[in-house]
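Omission of a single protein chain aside, the complex is shown with its protein chains in their original locations.
Letters A, B and C mark the chains as written, and numbering starts fresh at 1 in each.
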Amino acid sequence: MTDTPALLDPARAKQLAAEFGLKPDEYDRVLAILGRTPSLTELGVFSVMWSEHCSYKSSRVWLRELPTKAPWVIQGPGENAGVIDIGEGLAAIFKMESHNHPSFIEPYQGAATGVGGILRDVFTMGARPIANLNALRFGTPDAPRMKRVIDGVVRGIGGYGNCVGVPTVGGEVNFHPAYNGNPLVNAMTVGIAPADRIFLSAAAGVGNPVVYVGSKTGRDGIHGATMASAEFSADSEEKRPTVQIGDPFAEKLLIEACLELMATDAIVAIQDMGAAGLTSSSVEMAGKGGVGIELVLDDVPQRETGMSAYEMMLSESQERMLMVLKPGREAVAEAIFTKWELDFAVIGHITDTGRITIRHKGALEADIPLAPLESEAPLYRRPTAETPKLPVLDAASVADPLGPEAALLKLVGSLDLCSRRWIWDQYDSMVGGQTAKRPGAADAAVVRIEDHSRALAMTTDCTPRYCLADPEAGGAQAVAEAWRNLTAVGAKPLAITDNMNFGNPEKPEIMGQFASAVRGMAAACTALDFPVVSGNVSLYNETEGRAILPTPAIGGVGVLEDVAQAVGLALAPGLDLVLIGETRGWLGQSLWLREIAGQEAGAPPPVDLAAERRNGDFVRGRILAGTVKACHDLSDGGLLVALAEMAMAGDTGATLLPPPAALPAHAHWFGEDQARYLLAVTDGAALLAEAAAAGVPATRIGRSGGEALVLAGGPSISVARLQEAHERTLPALMADG
Amino acid sequence: MKAAIILFPGINRERDMALALARVTGRKPQMLWHRDTALPAGLDLVVLPGGFSYGDYLRCGAMAAQSPIMQAVKAHAARGGHVLGVCNGFQMLTEAGLLPGALLRNASLRFLSMDCQMKVERADTAFTNRFQRGQVFRATMAHGDGNYFADDATLDRLEGEGLVALRYATPQGEVTAAANRNGSARSIAGVLSPNLRVLGLMPHPENQVDPLIDGTDGLPLFESLAENFAAA
Amino acid sequence: MKALVTVMPKTGVLDPQGKAIGHALAGLGFAGVGEVRAGKVIELELAETDPAKARAAAEEMARKLLANTVIESFSVSLA
Partner (left out) sequence: MKALVTVMPKTGVLDPQGKAIGHALAGLGFAGVGEVRAGKVIELELAETDPAKARAAAEEMARKLLANTVIESFSVSLA
């Protein structure tokens, strides 16, 4: 056996390095680490490990600014997913991840494998997945291919989630031309595990077997991680062969088999094979454990013939996991995986060399020291340029061309506010038998934990148009809205996962957006005791040089001690309507301004974190006291849209008091001031008194009942007409999609 | 009642079904593995749960219908035992020949996850005793292939012999095309065997058994069974 | 030896997929398309080298699993 692998010709190696996406100085570092030219497999390992997707080289310096700690955080960023303590000996494990580029190339499979990947991140830590969410951004439906993308993405998310039997309980969708060439598909999974049975990825135990389980390896997705790290160009179509196909049936078996094995004591460490497949899983497991690893690829289960070491190490075939077992537990594990009709193979062992060595057909294919592979990984503090601040828009300076009735009907039917029923009707939201608030029923989805009264509340949020106008305020707003949505069902918000979707970080204005958004998020997380426990970064979301809107999607998780405490947003008759929070009539960057006045202008609404906290804590207190019959936070579209949403959900109208004289009516009805909630209660006077005592701004705005929204001295807008306008949009758009 | 749920690779509503059965019997049902070749002695009810057995690849329920345990299920049915198949379980029952017809792709060609209303056509079976004839109840449906099909002669026979258990209807009990979202022949949602002891249905009454989750519309179905086998 | 099992909806059985494809083709501007039917094809790599036996085996597989004769008919061809 030789002690060096077959090396590439130096000139060829340099050229390949560039093709694989390594910058010249990065390649020089490879040479320095190895002290020689790399083999093809080694070059492949370096290029994927040092890709933006795996190394976070542009984002890491900024992500460090995010608060990640709280007494209830069991595991923050750095593992496959974040873990929090939710009481009664239980942990919630969750993460969000993007599959943007694959979903544009092949929408169904791209979205489906996105769901599969995030599920694996969660069950690899020992959790049974109990819910999926998805945050989607599409271009305008008349853009080329866009309807097919929308249709394929929705079918793909449903196709995978429905089949594995994890309910898809929530999410969000925006439409904007900035996503025409680069839609965003962010998928989130939440799981539950016993708090003392969390599985981590650090390998240990020299001599311990390294085991491969799941589906066989094919040539799919080779260099998927580097693709996700490159900007799109018109010839991206050429990159099609890297498309991976999801097999949700195999995933379902993998979930059951892994959970069954996890109930024994056989596992030392476990990690899913995600982006960069066998490479990243083996390198990360050994690296984290400070050990070495030797892989012998001959026994890797293979779907295709004649696969090389390079191909096996870089394949992104789906539904595969890597584990380190305790010595002598191979048979126990193999019996379980055989029972579930999955492949099982011992493909190596843990060593004390601090190196990864890869052998195939008797030859050494790679031999890389692990410490420098990680510590010397490129890390950039790229130049940033601040987004210039926009002037505050004076509400009185914008004329109201339509009046409240026509504006409301138009808004509830607009793309960003219309009913998402067409989407969620394709997702099984009930499987598991624990979904207490399904899509459309509440500001956050609520799923009870089997055999407990306790429930989790979950939401995803981001308002990209605010983030474009002011990334710092937008970052804070996204976190605050997630916190508010959890609060609005009565849950105690605990932690978030994030998915940072941005353009090309090599452009200072994009990197500036990123840095500012992080700053805003960090401030909100700190003020709201709402730490970040996991996340994902997706950069280079550009097509032909045009970037998407900065989109830091936030996935929030909170807990309710008793599912019976959860409130929804559906209005019932005979209740007082009370608005919590201050209304100044902020129209800058509002949907009213865009859809009705035809402008995208002004500074977005400022986020007063102290007010958020005070108002939210008050609302939650009232919900837990049992006096709130329905609750909805105010966001896109402002007060009248929120009220219309409650009315439509409950088939109940309301009679409203006149708007205050101090504000233009349209600013009162449609302004997007933050930190506000609309509550329906039996005793409005009592609530107002409690709010006054707590120093929380509160106003009675009307009373529920009847079949229309009746504006004082103004129009009477029937709930049925609102529903018609609200429900019509997506089905009409997608009729022959 | 002694009930058992059969686990096939890829099914996913077994825990939902176990919760529903436990709610009416006070104890968890037995879980059986698809490779078993015999059923435990003295079973009152065998349940084929919902999900995506074998990924629903090829045809829904087709591969599960060929599982070793299905021979024992057929023998159980032949002895006059009770069998409940829900969603994927209904598809397995038709594929195994225990119920007539087949479930085709939904007419819309989309997965349908929504509430539906079902009208009870027969309230004199072990599955439906606790309902009134003509009563309408709500259940979740979640399927891509729930479009019931049989040839006209078979449909006429089913109707003639009173073997249509449930039909999609409006909340007021009208059987309309709009209420029949998946396009099923004659709005059929559930079918009985001639001895009324095998029931297959597409929607999931097991998801409506808990007031804290989504109401108790489906509970009478399970209460009927529990009552029927109360002595056992 | 390769066997190809083609499975088609029986005449008289609703074929929503075929119908939808026909509709979509018309929407794309393809004229002169009459009935469209959508079926499945399963390609089997068989160790059997005798054509008659291979065909018989494939037919048996179709009857037992690959086709549901309540709604589908099948045909076998060898390659």
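Observations on the structure shown:
In this section, a contact is a pair of C-beta atoms (placed from the backbone, for glycine too) under 8 Å apart; a residue touches a chain by one contact, two chains touch by 3 or more.
The model shown is predicted, which means the values in this text are computed figures rather than measured ones.
Across the entire complex, contacts from the unshown chain go to A, B, C. Check A:Leu31, A:Ala143 or A:Val243 against the missing chain and you find that the one touching it is A:Val243. Although one chain is not drawn, the whole complex shows that of C:Lys10, C:Lys40 or C:Arg55 it is C:Lys40 that touches it.
The set of subunit B residues touching the chain not shown comprises 54-55, 57-58, 63, 66. Residue-level contact of subunit C with the missing chain is found at 6, 8, 18, 21, 24-25, 28, 30-48, 57, 60-61, 64-66. The chain not shown here touches subunit A at positions 105-106, 109, 215, 218-220, 240-241, 243-247, 249-250, 303-304, 317-318, 341.
In this section, only the chains that are shown with their structure count from here on.
Our note on geometry: subunit B versus subunit C, Cα centroid distance of 29 Å, whole angstroms.
Look at where the CA atoms of subunit A average out and do the same for subunit B: the two points lie 36 Å apart. Shared interface positions of subunit C, i.e. residues touching 2 or more other chains, are not present.
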